[in-house]
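Note that one protein chain of the assembly has been removed; the remaining protein chains are unaltered in position.
For reference, chains read A, B and C in written order, and residue numbers begin at 1 within each chain.
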Amino acid sequence: MTTTSEPQQLQLTAGDQMVRPSSSLGMLARPRGDTGWRSWLFTVDHKRIGILYGAAALIFLVVGGVEALLIRLQLAAPGGRVLSEDAYNQVFTMHGVTMVFLVIMPLAAAFSNFLLPLQIGARDVAFPRLNAFSFWCFLFGGIFLNTSWMLGGAPDGGWFGYAPNSGLVFSPSHGMDFYALGLQITGIASLVSAINLIVTVLNMRTKGMSLWRMPVLSWMLLIVQFLLLFAIPVITVALFLLMFDRLFGANFFNVAAGADPLLWQHLFWIFGHPEVYILILPAFGIMSEVIPTFSRKPLFGYPFMVFSGIAIGFMGWGVWAHHMFTSGVGPISVAAFSLSTMFIAVPTGVKILNWLATMWGGRLQFTTAMLFSIGAVAMFTIGGLSGVTHAIAPADTQQTDTFYIVAHFHYVIFGGSLLGMLSGFYFWWPKAFGYKLNERWGKASFWVLMLGFNLTFGPMHILGLQGMSRRIQSYSADAGFSFWNAMATVGAFVTAIGFLIFIMNIYRSRKAYRSGLLKPVGPDPWDARALEWMTASPVPEHNFDREIVVSRQDEFWHRKWEIKDDGKVVRRARAEDVAHDGSAKGIHLPSPSYWPIILALGLPLLAYGLIFNIWISIIGGLVVLGAIYGWVLESPDDPEAHDHEEHHSDAVSGNGSGPADVHLPAVADSGADPAAKAL
Amino acid sequence: MTETDTALADPAPEVAQEQAPQGHAEEAVAVQEVGGTTTGISHNKLMMWLFLGSECLLFGALISTYMFAKSRLPEGEIGPLDVFDIPFTSVSSFVLLMSSLTMVLALSAMNRGNERGFRIWITATSLLGGTFVAGQVYEFTVFYNHGLGYTTNIFGSAFYTLTGFHGVHVSIGIVMLMSLLMMNLRGSLGPDRAERVELIGLYWHFVDIVWILIFTIIYLFPQ
Amino acid sequence: MSQISPVAEDSAALAAEEIDVKPAEAAAADSAADGTSAAASAADDHDKHPSDWQYVKIAIILGVLTAVEVFTYFESVHRLGDAALFALLTVLMVLKFVYVAAWFMHLKFDSVLFKRIFMTGIALALGVYLIMLTAFSFWT
Partner (left out) sequence: MLTPGFKLFFGLGLLAAAAAVVYGVATGDPSAPDYLGVIDRSSWRGVFSLGWRGGVGEHTGYVILSFVALTACGLACLLVAFRDADPKSVGELAPDARIPPTQASPRHSYWPVIGAFSVALVVIGLVTHAAIFSSGLILLGVVIFEWMVSAWADRSTGDPAANRKLRNRVMHPIEVPVLGAAGIAVLVLGGSRVLLAVSEFSAVWLAAGVATLILVVAALFAARPKIGKSAVAGVLALGAAAVVAAGIVAAAAGPASHGEPGSEGDHSAEEVHVEVAE
């Protein structure tokens, strides 16, 4: 195809061998090396990218958490003086934006990147370089958003940026420009990642892994990717309209010119409601992996689980206007959306019942991961029930824009999503790093978090029903809000301590592992069920030594255990014997590349230019253009990168499955036949 | 276990637990899976279709924003009836439709291995696309001279945004077409990589489809 | 091979019956020879794709439909009334849309999965935006 795909040994006219030219200008040769910072910067390995996502999200969690603490400090007592009105607006806006777009979504991306290919038995994702691009795009988008603090003020129009309140008249600083452009960049990351992962799941399942044998987590993540695929363009348009209004003087939200402010609300919530499920479904999937494992039972009602996930994803498109009951959408809309909102509680309820039924009669093991999952089920149920009260429009009229709403969505997103993700951290940590996190510290962090969480957000129900408004910077002493606000602030700091324990746990466990105090774990420390446990921990770069042939759901568990005719479960093999040891050699993997990070770097430049000076944009645009062409002209596989004997590059690039293809070894690992290992 | 398997087996010792219930399928699997995909569809094509599915929501939002904005245009402001030049836009639509034809002919030529035909038709496609964009710039200029700027009123903002988005899509498409042409001229895009042409073609046809919608909904529907 | 239960129509229910249909064909192509599989599949494509003349015919149909559309612009047709014009133009638009998608984009001949993805996008777009416009009382 291009010069890069050909062997790069340049022949001298004299026939002499020449030094490799790439050494003089390294920019366009493929990066090399498996260790050091370069190996992370230019990696296209889905597991490393997953870990990067997780690490970045945890850092943003700290940022968003500090913002939350500032809010709580400000509201701790009547007439708080920690933040000015303006600063308060910025802090609560950035808290929401950070937590939704820079913490929960990337955490979900971390799990999907790390686990999806493993769970379907694939070597990598379909487009490894696009995957790397998604991550850098997200990271630079997040950094771009946060640089607004230093560049004239952060966004101050609320995380949903209602126009025209977010227009130039009411928000004259550059903050909302950062919001519009920053979310655009992270949106690109999500969209690209969604397309990539859908192709991965549809096209790269291992032999016998039909859709209906996939773990529930894979299903939920797949549904989330579809939601992202179709929801992101809507917010893209809304953000463009806002940006054109602000930067070029368009009239989309200019009421004086006849515009209707509801346009923004509709567009935002058409995106925003599927977004809610984008945030929660990954946690549902994680809980559906953790709970059966530690209940020693298969998941109760697998098809119901999957179908209710699909139903949630589908119905999530028809309920958006329940965010707008008080905005004057009209009685028919209110009635219709009220009804559809109540319907969507049904599949959610099905899921909760299924988890309970899974635990029912199981031999429960209360590991930290299990505790977090159970906590998430409980907290999500509370949040879900308070959500049903919003579905009733008259009640919602009372609750809108009060702390009751704040309580509701924190119970759902913090109590549901974040606790679920933490459960996932404890569960898959040994898979990613080869050692378990300390259980005692983990349990401590769980109980502290639960206490702090309920102390923070429980009182907000009361405050909301008392009439305390959201997004107010201060309240007076005679309003009667003082006590519960003080409680909530105490709770917030207890929560912070819970997270601190979690971070300390990571630090200490890692240290213990490095110093040899903590034993490395085997492939399957929890006696788990899905395919990712069927390879060594930490997962070798090539994932599986040979292809796995799947013949039923929970294939890995069935290879370890046998169900006798009388219903007794007997062990048929040790996990170590069934699992791959990661020693396979000669597997052709996609090569690292510079272009994803370069391309992602161009986008914030474009955005800064639109805000400050168009010349920066032009530079950014050139970077983007050049990177795209460099990317296209670069062969996805560097023929020199791996000195393995076997190169099937002709077969692969020729058959139409394209540049992103990943090689599979020639021989499958069929059924319970571990000896069939060859290359 | 068959003889072949033992012969191929890695020297690393691994204990066979029990007889494989379905240990006979390996060979077929190996052949199928090297480069094959689960659905038999190439990654790239699936990616392009997913992208186009996502674009439906993008243009849907823009078109409905336009329709809504137009309906909210205050009385007496400069509106569609004052500026639209249907005969000219009809020609533009025709040009874009024909570019879809030339695109599909380019792909067909490439599939047959007729690279000369491919080059001719791909050039014709980009030229027709260029003509379309030139027509759009002409149209914008005329509208502007009639007094409809981007910031003039809500109709102006919505109209220029919608058609501008489409125009940018066409322009990006032309750049991609020219890149295809250049890759072919450099010898790196032959019939064995015809799928690349097909992908860009899909994008191009989609842009054409969007114009079919815009032409009818924005220009032809009774105002 | 895998067993797949039938899937109800849904955004995420993905062309279940499509799975495992093609690998046999792909396997055949691959087994021929590593390097030639592309040529083989290209040949397959060619067999099922329409001929150039058919494409030209489709283009002519599209041109004629466009001409009919433009014809409604002239005054004499306006006597039909707005409702009839809307209906006529919508039908013409959908026809053109379908022709381009089915023939030029090969949806007619290609994997049904593509059709479903595209239709899901269109259906969702139509659904949410029509509801949005309805909520704005756009139609009255």
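Just so we're on the same page, a residue touches a chain if its C-beta (ideal position, glycine included) is under 8 Å from a C-beta of that chain, and two chains touch if they have at least 3 such contacts.
Predicted model only: the values in this text are computed from it and were never measured.
Enquirer: May I ask you to name the displayed chains that the omitted chain touches in the full complex?
Expert: A, B
Enquirer: One chain is left out of this view; which of B:Phe94, B:Phe155 or B:Trp211 touches it in the full complex?
Expert: Counting the whole complex, the residue in contact with the absent chain is B:Phe94.
Enquirer: Pick out which of B:Met48, B:Ala61, B:Ala109 or B:Ala158 touches the chain that's been left out of the picture.
Expert: Answer from the full complex: B:Ala109 touches the omitted chain.
Enquirer: Take the complete complex as the reference. Which residues in chain A touch the chain that isn't displayed?
Expert: Missing-chain contacts on chain A: residues 2-4, 10-14, 16-19, 21, 24-25, 27-28, 240, 243-244, 247-248, 610, 614, 617-618, 621-622, 625-630, 633.
Enquirer: Just the residue numbers, please: which parts of chain B touch the chain that's not shown?
Expert: Given the touch definition above, chain B has residues 85, 87-88, 91-92, 94-95, 98, 102, 105, 109, 116-117, 120-121, 123-124, 126-128, 130-131, 133-135, 137-138, 140-142, 144-146, 149-150, 160-161, 164-165, 167-168, 171, 174-175, 178-179, 182 touching the missing chain.
As a working rule, only the chains that are shown with their structure count from here on.
Enquirer: Chains as vertices, touching pairs as edges: which of line, ring, star, complete or other describes this one?
Expert: complete
Enquirer: Measuring from the mean C-alpha position of chain A to the mean C-alpha position of chain B, what distance in angstrom results?
Expert: That gives a centre separation of 28 Å.
Enquirer: Could you put a whole-Å number on the gap between the CA centroids of chain B and chain C?
Expert: 13
Enquirer: Averaging only over C-alpha atoms, locate the centres of chain A and chain C and give their separation in whole Å.
Expert: Averaging C-alpha atoms per chain gives centres 33 Å apart.
Enquirer: If a residue has to touch 2 or more other chains to count, which residues of chain B qualify?
Expert: Residues 32, 34-39, 41, 45-46, 50, 53-55, 57, 61, 68, 192-193 of chain B each touch two or more of the other chains.
Enquirer: Quick one: which residues in chain A touch 2 or more of the other chains?
Expert: Residue numbers touching two or more other chains: 202, 209, 230, 234, 260, 267, 270, 648, 651, 654-656.
Enquirer: Which chain B residues qualify as touching chain A in the complex?
Expert: Touch residues, chain B against chain A: 1, 5, 8-10, 12, 14-18, 20-26, 29-30, 32-39, 41-47, 50-51, 53-55, 57-58, 61-62, 65, 68-69, 72-74, 150-151, 153-154, 156-158, 161, 179, 183, 188-189, 192-193, 195.
Enquirer: Hey, which residues of chain A end up touching chain C in the complex?
Expert: 202, 208-213, 222-223, 226, 230, 234, 260, 262, 266-267, 270, 303, 307, 309-311, 313-314, 317-318, 320-321, 329-330, 333, 550, 648, 650-651, 654-656
Enquirer: Taking the touch rule as given, give the residues of chain A at its contact with chain B in the complex, in rising order.
Expert: Residues 1-2, 126-127, 191, 194-196, 198-199, 202-205, 207, 209, 229-234, 236-238, 240-241, 244-245, 248-252, 254, 257-260, 263, 267, 270, 547, 549, 551, 572-573, 577-578, 583-584, 629, 632, 648, 651-652, 654-661, 663-664, 666-668, 670-679 of chain A touch chain B in their complex.
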